[in-house]
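Before I ask anything, here is the structure I am working with.
Every protein chain except one is present and positioned as in the full complex.
A and B are the chain letters, set down in written order, and residue numbers restart from 1 in every chain.
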Amino acid sequence: MSVAEADALRAPQQHEMPFAIVHGDPVTELPRDLYIPPQALEVFLEAFEGPLDLLLYLIKRHNLNILDIPIAEITRQYMEYIELMEELQLELAAEYLVMAAMLAEIKSRMLLPRHVEGEEEEDPRAELVRRLQEYEQYKQAAESMDALPQLGRDVFEVRADSSGISPLRVQPQVSIQELILAMRDVLHRAELSSHHHVQREPLSVRERMSSILGSLSSEKYSEFRMLFDVTEGRLGVVVTFLAILELLREALIEMVQAQAYGPIHVRAMSRELE
Amino acid sequence: MNSSELKNILEAALLAAGRPMSVDALLELFADDAVKPGRSEVRETLSAIDADWSGRGLELVQVASGYRLQVRSEYAPWMHRLWMERPARYSRALLETLAIIAYRQPVTRGEIEDIRGVGVSSSIMKTLMERDWIRVLGHREVPGRPAMFGTTREFLDDFNLKSLEFLPPLSEIRNLERIHADLFPGGDDPGQPSPPN
Partner (left out) sequence: MNSSELKNILEAALLAAGRPMSVDALLELFADDAVKPGRSEVRETLSAIDADWSGRGLELVQVASGYRLQVRSEYAPWMHRLWMERPARYSRALLETLAIIAYRQPVTRGEIEDIRGVGVSSSIMKTLMERDWIRVLGHREVPGRPAMFGTTREFLDDFNLKSLEFLPPLSEIRNLERIHADLFPGGDDPGQPSPPN
């Protein structure tokens, strides 16, 4: 678009409309000796964050009271803006057109006589005013938020060198309680899978204690693992183990281990035979 | 451990961690020590560190995740020269979207669009999510079950905030009682951001 064309698009009453916003300042006059690329006008378009933003701009620009918007005037200016966009064949967000329709509707309702039924009627502008104010609130909040010190923009993280320091690799901690409870579960499951012989358990341990004691001599050590009969399956093995533990606890047998992790030997306590 | 040793350790930790450190996280450093510093001792030492850095290039601030030693904003012009890339400047659309989420959370995208009067682009939501500034808090139980968004701890950390209460207050709506009542049917004070639950 040439300067002349751009000029021609400016209707006489549009002189207060900005063509661009440069560093926050509206530019209302196109520089006569400059070619304005269409992208620049798109920048201008993008300067508005939607119809509410545009309306707020128009209200501010004319120092209007947001609570008493001269709706006819604002509508006229808004429509001029929309038409300008369309003439420039810039794609307009649908919301701008929806707002245009809303303004037209408010304008027509404003023309209707008020106090029809004596009851106080709502100002046709009320919803628009509410939305404008709400939007303005967040628009300002966004500006204040942007003014907060931002990490990486205004304030900066520090990172003293620690390349010589290796991370501490921590293994999960396990308490003895957890270990015991795990064993309990093993035992529970062993019982459950053994034909529900749970209630007979103490008895069979007692029986096994007797049979182990009977097989042991106090004169001679027997090898610990020989007390187990793997063919009995896990329940039998556990029962034997429990029996041995119980015999140990009751000091009926004695266990020795000549060397760490060496074979364990068992014999009956001699006094038991006395 | 004497107090200057404790200060050295805490200061080194704040400088080396690369993230804000809570008092708990700082206490954790002494897990292997026979004599561990107490919570109040750590707090006092943090005050001493803060005082040490007054008038110098760093400052100790408290943000949502803990304490952070950071370069003061007055030195930003020189710090920017450390990196080739300039920090991103966020668009007004993004900042307004973020502001609405921060002050109105939990809020759906549709509600943000209602307030802004214009659609919110997916790329803005994506950027905010990628930045870890917003997250999905849940879904509104209305048709379509739209996602409700809220801000994150990272958002507070990155904006130098200890909590949402420290957001700049929303401007008062200069208006009639009627509009006020419409806006805040619950009688909420419009001057305060509503903290998330």
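Note that in this section a contact is a pair of C-beta atoms (placed from the backbone, for glycine too) under 8 Å apart; a residue touches a chain by one contact, two chains touch by 3 or more.
Note that the structure is predicted; figures quoted are calculated from it, not measured.
From the options A:A142, A:V205 or A:V266, the residue with contact to the unseen chain in the full assembly is A:V205. Considering A:M102, A:A126 or A:V237, the position touching the chain not shown turns out to be A:V237 (whole complex). Between the chain not shown and the residues A:L181, A:M226 or A:A251, the one that touches is A:L181. Listed for subunit B, the residues touching the missing chain in the whole complex are 4, 8-9, 11-13, 15-17, 28-32, 55-58, 71-72, 75, 77-79, 81-82.
Contact residues of subunit A toward the unshown chain are 156-172, 174-190, 192-193, 201, 205, 225, 230, 233-234, 237-238, 241-242, 245-246, 249, 261.
To be clear about the criterion, only the chains that are shown with their structure count from here on.
In whole angstrom, the spacing between the mean C-alpha positions of subunit A and subunit B is 14.
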